[in-house]
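All protein chains of the complex are present and in place, except for one that has been dropped.
Order of writing sets the labels: A and B. Residues in every chain begin at 1.
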Amino acid sequence: MIAIDTALALQAPQLMTTPPLLTMAGVSRRYGDVVALQDVSATVYPGEVLGIVGESGSGKSTLLRMMNLEDTPDAGDYRLALPDLSGNLFDLDRFARRMLCATRIGIVYQNPHLGLLMKHTSSGNVAERLLIAGERSFATLRGRAREALGASEFPLERMDARPIELSGGMQQRVQLAKAIALEPALLLLDEPTTGLDVSVQALVLDTLKRLQRDRAITMVIVSHDLGVIRTMADRVMVMRRGRVVEQGLADQIFQDPQHEYTQQLVHAKL
Amino acid sequence: MTIAALTKPWQALSYGFLDASAKRELRRKMLKAIAVPGCQMPYASREVPMARGWGTGGLQVTLTLLRPSSVVKVIDQGADDSVNAASIRSFLSKVSGATETWDTTAATILQSRHRIPEERLRADQVLVLQVPNPEPLRPVEPNMSIARQMHADADYGRLWLILYEQIVRSGRVMQGAAYPSLVNGRHVMTPSPIPRWDVPKLHMAQHLTFLSAGREKRLYAVPPFTRVEPLVFSDIPYQVEDHAALTCHRSGLRGYFMNEIPQDDGSAQFELSDSHLGIKAIRQAEGSAVEIGPTWYENGKMPQ
Partner (left out) sequence: MTPVLEVQNLAKHFQMHHLGQRLHAFDGVTFTLHAGEFLLLRGPNGVGKSTLLRTLYRSYLPRAGHVWYHTTEGRIDLATAADVDIALLRRREIGFVTQFLIARPRVAAEDIVAEPLRRTGIVAGDALDEARRWLAEFGVKRDLWRAYPTTFSGGEQQKVNLARALILPQRLMLLDEPTASLDAGARAALIRRLADLKAAGVAMIGVFHHPGDVADLIDREIELTLQEVPEDVAV
């Protein structure tokens, strides 16, 4: 039995003094006449899970892709508080973006074809991340691929199967392993469980939760599924037609939504 | 003065078969290729009297380099006397007046498919390798535009991915020929379908090597004294074919790359892949005054 130090627990609070890991400000993007993002700002603090909800076309996935530097907005500023990194990340050249995304940002797409080399082995998909970062020892690659797949609760006896031979839930685990292999500062999840069976969906979410708890990974999760966001997120941003209409603590957004659109969303949930 | 006095006499063919503009195109791209070792240069590949895929890329480079004083050797799988090698060689001498030879040490230009001769090439020699597929990234990136971006970014991780999966599946690197190699620390090239045995010969070599693919319209070069490093894992060393202990049953030479000749009883005999080296060794044994040049491999080992 341990004595929980009551005095310690009753010390003065430590309010958030660390700066946000991710800061996005005034991001706008048009595709022709379509406004995908309009003056979107977001902050994510280290260890936090930010959920982004909204219906199809609300701009939530576009925003996530901006965070993964896959696109450049017409205007806006994006910073990550990481060592050796300063200035607006949208100003980085293609090469610097690629290195940053490969080494510091992990992403899991709804469609595994976007995130995986379907005809290579699952462990090879994970190893590729490490290879981009310059790892050249076979034993290390193998070991770290195994470790990342294990952490994603992927059955290791299948680690050399090709993703194309795997079920949707397993493919998402390979994506996840690939995303966390380099212990990224930021993990982006784009509808990670959409299209999976409900039971598989619960298992994948549980894995994500577990990872979040064990490693305190900072996550941004995009979903149109409020249940997923409710399970995962600490804070929630509600998007509609390229704008942020409301943000707040997850329980506040779900229990006391302020904006008309958020109320509609919450009430429409089964 | 007449116009005829200012012009050259009519000829049925340009010297060296290719017309002046074709050669200029080749020369420009060959110079570029030397300037950026290992980087594939696109070029306007011309028609030559040979089907694409039979060495038209190498042929165009050789035709551009030839002059009457050249001595030309052509090998196919190490042999000078195969139909393909013999036809190309006689074509080259016919259109340029160059001398034909089988002897590696005597040649000034060597056009080759699948092999680099065992005798060490000198600074005054040029090696031209025929390349069927110049893009090392093709197995991992079918889109050639993206592959070119990957070259620009030196994004070669997926090539190790191939090696990784070969080791995972088979326990060792299975890449037998066209082993991807990093040139001058920057560009990864396919060294044409030469065996692993031959790749170290390109590293810091004295001679200039051109690699040219006629169908794919790409050429690249390894200038003299340029690093050529096969892609390997830091904990799994590069290995050449296990031929060091094999003996050629015809010439008695040991420690070179061999062809395996299956026998009726199921066993195998071996003979030198570099056939003219074997011929020279046999003649020497018979008492002829034949000079065998220094070889890259010594006692089956490549000196470091």
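We take it that a residue touches a chain if its C-beta (ideal position, glycine included) is under 8 Å from a C-beta of that chain, and two chains touch if they have at least 3 such contacts.
This structure is a prediction, so every number in the text was calculated from the model and none was measured.
S.K.: What residues on chain A make contact with the chain left out of this view?
M.R.: Contact residues on chain A toward the absent chain are 1-2, 4, 6, 9-16, 45, 48, 202-203, 205-206, 209, 213, 231, 234-235, 247-249, 251-252, 255-256, 258-260, 263-264, 267.
Here is the rule we go by: only the chains that are shown with their structure count from here on.
S.K.: Please work out the Cα centroid separation of chain A and chain B, and write it as a whole number of Å.
M.R.: That pair's centroid distance is 49 Å.
S.K.: Taking the complex as given, what residues does chain A use to touch chain B?
M.R.: Residue positions touching the partner: 94-95, 98, 117, 120-121, 123-124, 127-128, 131-132, 136-142, 160.
S.K.: Which of the residues in chain B come into contact with chain A in the complex?
M.R.: Checking each residue of chain B against chain A gives 140, 153, 155, 157-158, 160-161, 164-165, 167-169, 232-236.
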